[in-house]
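In this view, the complex is presented without one of its protein chains, the others remaining in place.
Up next is subunit A:
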Amino acid sequence: MRFNSDEELLNKLSAELENLDMQYADVSIPSLPELEQLIAAEAVERRRRRRKELLLFLLLALVLLGIVIATLSSAPVLYWSLQALFLLTALGSLGARRLRLRRKES
């Protein structure tokens, strides 16, 4: 089979793909009750997943809060030093980024 133009090739390709479609015309389509059941099961699974994620988030938040309170009550100097360090690091990186952008623009 020789194709001299793209058009010729594309026409043949479309015809063959249509033929392929026809061979799968008898695809077994899920029934409505099956699909409704799947939708219901999926909704239950989604709710379960969301609840699990929320629980995990709350647990993590509690652990973090516990650590903060424990550090604040047992070693307040360390706590405030860390707070200051984080703040300075964030401000420093923001400043450096702005400086880099300004240099790039100029």
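The rule we apply is simple: a contact is a pair of C-beta atoms (placed from the backbone, for glycine too) under 8 Å apart; a residue touches a chain by one contact, two chains touch by 3 or more; residues count from 1.
Here is the rule we use: contacts and distances are computed from a predicted model.
**Student:** Report the protein name recorded by UniProt for the chain absent from the figure; options are "RNA polymerase sigma factor SigY", "ABC transporter permease", "Cytochrome d ubiquinol oxidase subunit I" or "Sulfate-binding protein".
**Tutor:** Listed in its UniProt record, the absent chain's protein name reads "RNA polymerase sigma factor SigY".
**Student:** Across the whole complex, list the residues on subunit A that are touched by the chain not included here.
**Tutor:** Interface with the chain not displayed, on the subunit A side: 1-3, 6, 9-10, 12-14, 16-17, 19-21, 23-25, 27, 29-32, 35-36, 38-40, 42-43, 46.
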